[in-house]
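In this view, the complex is presented without one of its protein chains, the others remaining in place.
Per-chain residue numbering starts at 1, and chain names A, B and C are given in the order in which the chains are listed.
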Amino acid sequence: MEKSAIRDPGFYLMIAIGLAALFIGPLVVDMFTIMQVTQYVVLSVFALSLGYIWGFGGILSFGQAAFFGLGAYTFAVASINIGETTIPLILSFLLPAAFGAALGYFMFYGKLSDVYLGVVTMVVTLIFWKLANHTAGPEYVIGKARLGGFNGIPSIPTLNIPGEPDAWLDPAQLFQVFMAILIAVYVGLRLLIASDFGRVSIGIRENETRASLLGYDVRKHKVIVFSIGSGIAGLAGAMWATYQSFIDPNAFGMEMSAKALVWVMAGGVGTLVGPILGVILLQWLTLKLGMMELLNSFVVLGAIMMALVLALPKGMVPTLRGWALTGWTLARRGRGAARAKKPGEEGGAG
Amino acid sequence: MTTINRRLFIKSTGAAAALSLAAPLVARAAADPIKVGGLHDLSGALDSIGIPMNQVFQMAIKEINDAGGLLGRPVEGVIYDPQSNMSLYSQYATQMAVKDRVAVVMGGITSASRETIRPIFHRFKTLYFYNTQYEGGVCDRNEITLGTTPAQTVRRVIPYAMNLFGKRVYTIAADYNYGHITSAWVKRFVEENGGEVIETEFFPLDVSQFGSTISKIQAAKPDFVLSAMVGTSHLGFYRQWAGAGMKSQIPIVSTVFGAGPEQVILTPEEGNGILSCFGYYEAVDNPTNTAFLARVKAAYPDNTPTISEISEVTYEGMMIWADAVREAGSIEREALWEVMESGKTYDLPAGKVSIDPKTHHAIRDVYIAELQDQVFQIKEAFPQSQPEDTQMVCDLVADPEANKHYEISL
Amino acid sequence: MTEVEGYKILRTRGLTMQFGGVTAVDNVDLDLNDGELRCLLGPNGAGKSTFFKCLTGQLTPTRGEITFKDQPITGWNTHDIVNLGVGIKTQVPNLFNGVSVYENVRLASRRKHMPAMAREIAEKMMEKCGISHLARREVGLLAHGQRQLVELAMVLAEEPSLILLDEPAAGMTGDERDRLAQLVLEAARGSAVIVVEHDMQFIRQIAKFVTVFNRGAIFREAMIDDIMRDRAVQEIYLGKQANAAA
Partner (left out) sequence: MDYFIVVALEMVRAVAWLVLLSAGLAIIFGMMRVINFAHGEFLMLGGYTVVTSTHAGVNEAVAILILAPLSVGLFGIIVERLVIRRLYGRILDSLLATWGLSMLMIGGVTLIFGNTVEGIASPFGGMAIGAYQVPIYNFVLIGFAALVLFGVWVVLKFTRAGLIARATMQNPAMAEALGVRTSWVYMATFGIGSGVTGLAGGLIAPVTGVVPTMGVNFVGQAFITVITGGAAVITGTLSSATLLGTISQATTFLAGPVYGDAALLLVALVLLRLLPQGITGRIFKRSL
C-alpha cells in the first residue's frame, strides 16, 4: 500500500493499459462501445475521488455527490454562459474544491468523526438536492442558464478544443480527452499518496492520535485531503454533464453518493484500481440488467450487492491480491522446499 | 374487428400481395425484422406508469405482426428498462439509435426523461414518439407528440369547474416544470373566465405530509382546489384531505390525476368526485375503444392494466406509425413525416386524432370525467382540440430545423 | 516543592481534570527542570495517564495552568504543543498499524527535517532501539514489546525537549528492558524526561527524584531511596489507599 509508486510495476501496468485504451481504443472499437466506455471513464474519476479520501485519508463521506453535482452544475452554468468549455472545466474543479475546503473546515475543526461525519455530508447533499429541485420557476436563472429544477439543464455544450469554442470534440476525441484526464488523476493521486503528504494522510487514517502526537495538524491535513477529493469529484461531475449534455438534480442524489460508496467498497478500499474496477463491473451489470427483461433489475442488483458485501468484504482487488499472493507463496514454497529458508528482507525501504 | 383494423388488414394484405409479385431479392429482406424501440420505466419509482405503457406497446407489435407485419417484414420490439434513471435513459437511447438502429422509438414518461432522449434521437435522426400528456412547448420535427397539453385540458376543465363550483380557486402543484407551467395556465384560464386564483402552492415531489396545506386551504376557503400534484408521495394529499373530512366540503379538480394508477390506489371514499381532464378514459364510448379494451383484456388476462391516456396514446403511436409506414412504403423518417403531416385523421380508441403539421402535436378529442368508485365517468367531450399552447411558439413548417423545448411564458 | 534548582521547562499550577463527578487529576502543582529525569509512580487509576493527556492537549483540563518553555499552553491543540517540543509514548502504543516500522519512525523525524535528514535520523533511531531488523515489517503484526520500542524510536526521532513515557517497559523481555533503561538515561542527557512506570526494577535502574500520585493528587515528592522506605507509599501500592489517604 505504501509501496512507492515509482517502484510498483502495477502502477506502470495501469498507465500502459490506460494509454493503450486511449490511443488504440477508437481505432478498433465501434462508436457505440466507445461512448459506453466513456461513461465508465467519467464515473471512474468520480469513484477515485472517494477512493482517495476514504482509502488514503480515512474520511468516509456519504455525500460525495454534493461535489459531483456542484461540479456538474458549475460546468453547465459556466459553459452555457461563456460559450466555451475550458474555463468551465477548470472552475468545476476549483469551486467544489473550495466548497469542500469550507465544509471540511466546518467538520474537521468541529471534531466530527465517524458516522456523524457521514451524516453531515449526507445532509449537505440532501440540501443541495432539495434546492436544485426547487429551481423549476423561471426566476432561477444564472446568466443565460435556467436551472430548471427537477427537469435539469438541457443542451450543455460538448467539450471544445481550448481557445476554439466552435471546435467541438467528436465522441472518439471526447473519449480520448476523458481517458487522459482519468490517467492524469490516477497518476496524480498515486504520486500524491507516495509523497510525504500522502504518507502523513495514511498515518492519519491509521492512527489520528499518533499523527497529532507527532505534531501533524490532523484537521488541516484532512481539510486538504477532503478538498482535493471534492475537486476531483467536481471535475467528474463536469465530465458527466458534458458527456450526457444535460444535468438534473439527481447528480446530487443520495443514490449517486451511495453508488460511489459501492464502487469503492466493491473494488476495495485502500486501492485506486479497485474503485475503477468497481465502476466497470457494477455499471456494466446495471446496464445489462435493464436490457434483459429479467424479473426486476432491482432484485438482481440488490442481491448482488448483498452477496458482494458478505462474500468479498475487503473488495475485489484486495481479495484477488490476497489469492494471488497465497498462490504465489504456495508455488514458491513448493519449488523452494529444497532450498534453504531465505532470510527476511532487511534494511531501510524507500 | 374494428374499423381501423379492418382497414389496416386490407392495406397490409394489399402490400403483401404487391410484395409477392416483387423480385426474390426483396423476399430476403423480408426476413429482416423492422426494429421498434420501447423505452418505458419497468422498475423504480415510475414503473406503475411504465409497465402498462410497455404492455400496450407489446400488444401493438403483436397486432401489427398478426396482420402480416409491415412491408412484408415482421416488427420486432427492442425493449430496455431505464429503471427510472435518467442516465440509463440516455444510454439506452444512444444504444437504440446507434447500435440497434431501430426505425422508431416510443417512450419517455417525465419531461426530464424526454429532454434527455429527444436530443439524442434528433442527433441520430431516429424518429421518436412521445406519448405522455405534458406541459407543451416541444418544437422538434423528429418528435411526434400525441399526449394532451394544458391548452387542450386545463382550458376545458377550468370553465367547467367554475361553472359548477364557483370562481375562487386554490392551486396546488408539483414543484417542477410541469407543475409551474400548468399552474400558469390555470391562472390564465381562471382569470379569462372572470375568476381568481387565491393562492398557488408548489410541493417538491418527495413531500408526503400535507397537514399544514390542508389547514391553509381551509383558511382560504376556495370554491375548489385545483391539483397538479404528481407522483406517489403526493397521493398522500388526497388521503389526508379525505381523512380530514374535507371531501364533502371543497371539491378537487386535477389536471393530472389518473395519468398513472392513482384512481386504483385511492379507496373509492377518498377518490370519489375528483374531476379530471384527459384525452382518453376507459369510459370513452365508441366501438374502437370497446374492442381495444377487449383485446387488452385478452392479451393480459391475469394482469390487465388500467388504461389511461398515457398507455392508450402509446398504442396510438404504434398504430399511426404503422399506418404511415404502410402508406409511405418505407420506414424513412422523411417519407413518414409526409404522410403524417398530410392532415390524415386516424380513428383510434380515444376518438379521432390527427397530427398538426406545424407542431407535430396531436389534434384530438378531450374529455372531462369524474371519478366514481375507481372508474372515471365521462361528463363532457370536446372534439378536435388544438394544441394551442405549442402552436404559439412553434412552427415546424416555417422552421423545420427547430430543436427546442420552449417554456411558454404567459 | 522541589528542591532542585534551575530552569523550569514545565510547570503546572492547580491542574485539575474532572469527568462528570470523578476527579482524575486533582490540583496538581508540578515543576520539572530542564534536563531532569523524573519518575512518576502511583497505583492504577492514580491519574498519571490523564495527567499526561492534559500535558499533551489530548484533554483540556477543567482548571489550572500548564506552562511549557515559559509559554502558557493550557487549552492548546495537541499538535501545537508537540511542535513546541513534547514527545509522548502513550500507555497503549499509538502506532500507524498498517505501515512499516521504518515508515512509522520516518514520519516522526520528517516533521522537523527534510527527507534525506529524516531518513538518516529514522535509521539511527531504529538502530539505537535495536529494531533495525524489523524495519520493513508491518507494525500491526509485531509483539507488544517490539511495539513499545517502535514507539520509543518514534519519540526519540522527534528530538523533543520534553519526553513523556507512559509505562515504556510493559511487555518487554529482560534484555529489552535493560536496553530501554540505557536509552532513557541517554535521552535524559539532552531532554527533560518524565517516566510513568510500575516495574520497580526498571525504576531503580533510572530514577533519582520521584513524584508519587494517588487519587489524582501528588502524594509525595522525594528521592527514590526515601520513597522506597516510605511506609505510606508502600501501603497505597498494596491497595490500602483508604488508610494512607487519611
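Here is the rule we go by: a residue touches a chain if its C-beta (ideal position, glycine included) is under 8 Å from a C-beta of that chain, and two chains touch if they have at least 3 such contacts.
Nothing here was measured: the structure is a model prediction, and the numbers come from that model.
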Where the missing chain makes contact, among the chains that are shown: A, B
Sole contact to the chain not displayed, among A:Pro138, A:Pro162, A:Pro313 or A:Gly327: A:Pro313
Residue in contact with the excluded chain [from B:Val207, B:Ala299 or B:Ala335]: B:Val207
Residue among B:Asn65, B:Asn193 or B:Thr232 touching the omitted chain: B:Thr232
Absent-chain interface as seen on chain A, which is shown: 60, 106-107, 110-113, 115-116, 119-120, 122-124, 126-127, 130-131, 134, 254, 258, 261-262, 265, 295-310, 313
Residues of chain B (touch criterion as defined above) contacting the omitted chain: 43-45, 47-48, 51, 175, 201-204, 206-209, 211-213, 215-216, 218-219, 232-236, 239-240, 242-246, 249, 261, 264-267, 269-270, 303, 306, 374
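The rule is simple: only the chains that are shown with their structure count from here on.
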Contact graph of the chains (line, ring, star, complete, other): line
Identifier of the chain whose CA centre is least distant from the whole-structure CA centre: A
Distance between chain centroids, defined by C-alpha means - chain A, chain C (Å): 43
Separation of mean Cα positions, chain C and chain B [Å, integer]: 77
Between chain B and chain A, distance of the C-alpha-averaged centres to the nearest whole Å: 39
Junction residues of chain B - those touching two or more other chains: none
Residues of chain A defined as touching chain C within the complex: 1-2, 196, 199-200, 202-203, 205-207, 209-218, 344-349
Interface residues, chain A side, partner chain B - complex: 30-32, 35-36, 39, 130, 133-134, 136-138, 146, 148-152, 154-155, 244-246, 248, 250, 286-287, 289-291, 293, 296-298
Footprint of chain A on chain B - complex, ascending: 42-44, 79-83, 85-88, 90-92, 94-95, 98-99, 110-112, 115-116, 119, 175-177, 179-180, 202, 204-205, 405, 407, 409
